[in-house]
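Can you keep this structure in mind? I'll have questions shortly.
The complex appears here without one of its protein chains, the remainder shown in place.
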Amino acid sequence: MGAWYELIYFAFRNVKLRIGLTILLFFVLAAIFAPLFARYDPNAYVGPAAHPPSPEHWFGTTTFGQDVYSQFAHGLRLTLIVGLLGGSIGTLIGILIGLISGYRGGLLDEILNMITNIVLILPTLAILIIIAAYLTVRGFLVQSVFIGLTAWPWAARAIRAQTLSLRAREFVDLARMSGRSSMKIVLTEIAPSMMSYLFMVFILQFGGAILNAATLDFIGLGPTQAFSLGLMMNNAVLWAALELGMWWWLIPPGAAITAIVGALYVMNVGLDEVFNPKLREL
Amino acid sequence: MGLRVENLRVYYRTLRGYVRALEGVTFSVADGEIMGLAGESGCGKTTLGHSLIYLKPPMNYIEGQVFLDGQEVPIWDMKRMNEFRFRRISVIPQYAMNALNPTRKIGQLIADLLAAHGVDFKEILPELKRRLDLVQLSHEVLNMYPIELSGGMRQRAVMVISTLLNPSLLIADEITSALDVSTQKAVCEMIVEFRNRGFVRSTIFITHDISILYQIADTIAVMYAGQMAEKAPTEAILRSPRHPYTRMLIASLPQVGVRYREERLRGIPGAPPRLLDPPPGCRFQGRCPVAFERCVETPPFVEVEPGHFVACWREI
Partner (left out) sequence: MLALESVSKIYRVGVLGLGKLTAVSEVSFEIGEKEIVALIGESGSGKSTIGKMILRLIPPTSGTIRFEGKDIFSLKGKAVKEYYRKVQGVFQDPFASYNPIFKADRIFTMIREEFFPEISRPQWERKLEEALRAVGLNPPDVLGKYPHQLSGGQLQRFLIARALLLDIRLLVADEIISMLDASTRVDVLNLLAELRDRGLSILFITHDLSLGHYISDRSVVLYKGRIVEMGSTERIYSRPLHPYTEMLMASVPRIDQKWTHGEIRVERNAVGPSLGCVYYGRCPIAQEICARRVPPLIEVESGHQVACHMRT
């Protein structure tokens, strides 16, 4: 109890963490509330084409006269959901396989390692394309799961390596001599020791999922019904928004993705300080 | 003439203020003297060794003077120190075994080092070979990479390299602490041999192990929490220590022959003060059994018998 309270106390005292968290929170809130203020269907042609921001259309309109704000609001929500889901699935599988493989060792490790390596060398994007092409109705859920299922191997490998080195530490020996079960040791000794590392894995998975989703969206294999920031950006690039000086079409989705991933990175650095009491005092 | 250090003050700069690692250290080492520098971890002995040759941030030179053979050594000036380093003041670092560049053969490495100091490798080669013989390394090692040598062999190679230009002062920093007892003895005897043959004139041998110093040192200096506590000829300091810290430290050493069942040794209660904000005066006062009012003033380091210096109000 006390330990968690203290951790939270230090977390809130940490400037980097506060900055990162504020930015992230801003986008999460935006994803929740912004669509409520969107007056138009993101796909509908509602206004004059290629119009800069105005009181009528806050973020301007696209080449086709769609409302950019409505697209952004819905896109942000979906992007965060796909990133969160895909990133979580990838992180979870990676952590699970990495921890088990690294701590148990032996035959189980060899088998898991083999599976990891196989998935690792599969051409991820190609597989995603094939799978996506087979499904005629594609929801963001399916997309997230596929992204998560193909993104975990590097995470598993990195976590396995960390686990291997932590397993040999004397405090793990001490926990074993305290009669702790392997499961408990992994959960209470090894996992907490690489908490900031796990968070970094999650950030990279999160960012990766967002980018993977954008790529799929770009080649027309994204969700059939919905809208995402990736789709927006790629539409903008496709219709030469940059060359035509339509900054209002390109910047919101680009800035949002950059800000979200950037905030997560800053949080990671901050968390490292929070989790390591030695860094706290300086 | 040897080495003379006067009132040396070196602090570490940290985010929370200065750590007073060396506070007014004064001592001298004569020509041909091997001075053992002992003390517990954090007492400043390694800082002292480093500040005499390589005073780099976060170490901060505050005040004090160092003279070698009568000439002032500008330890605060990294650039001007270059002409002293290696040529006149040399060091065998704590992890000497890992101090060699792994991508160069030992011979090339020595040639590079000599070239940097304007010495011709060819000229010195015969002497180098004689010294390799002395430490029982075959001449083959010059054509080998560091990784091809065992830890003990590398240690000996570094010893030869460090002393190749016959420095006036050699600083050996905990060079035996990672070695097995048998190798330890060999390395210590080589240090004495180097002195006897005049390869080095004065030596400062830093270690936490007083029993090693008894074997090889002419004098022993004991430091406590950044200050010099006592310095005296080896026999004198071990048989009749004057500073309470030295007395308690020596009494706490288990020797071969002493057994718990027959004789109970005692440690020193308490812990050294934090050097970030040490108490004024003698830094040992908090653990000292004979401390009195006067100890809040810093005791001077005075000669109580010829060659025997003590910083304790009780002994003055």
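Points to keep in mind about this one:
In order of appearance the chains are A and B, and numbering begins at 1 in each one.
As a working rule, contacts are C-beta pairs under 8 Å (C-beta built on N, C-alpha and C of every residue); 3 or more make two chains touch, one makes a residue touch a chain.
A quick note: this is a predicted structure, and the numbers were derived from the prediction, not measured.
Only one residue from B:Leu142, B:Ile210 or B:Ala229 touches the chain missing from this view: B:Ile210. Touch with the chain that is not drawn comes from one residue among A:Arg13, A:Arg39 or A:Arg169, which is A:Arg169. Checked against the full complex, the one of B:Ser51, B:Ser90, B:Gln184 or B:Thr219 touching the unshown chain is B:Gln184. In the complete complex, the residue from A:Phe72, A:Tyr103, A:Trp249 or A:Phe275 that touches the missing chain is A:Phe275. Within the complete assembly, residues 3, 169-171, 173-180, 189, 192-193, 195, 275-278 of subunit A touch the chain that is not shown.
Residues of subunit B in touch with the missing chain: 40-41, 135-136, 150, 152, 156, 180-186, 188-190, 193, 208-212, 214-215, 238, 248-250, 252-260, 264-268, 271.
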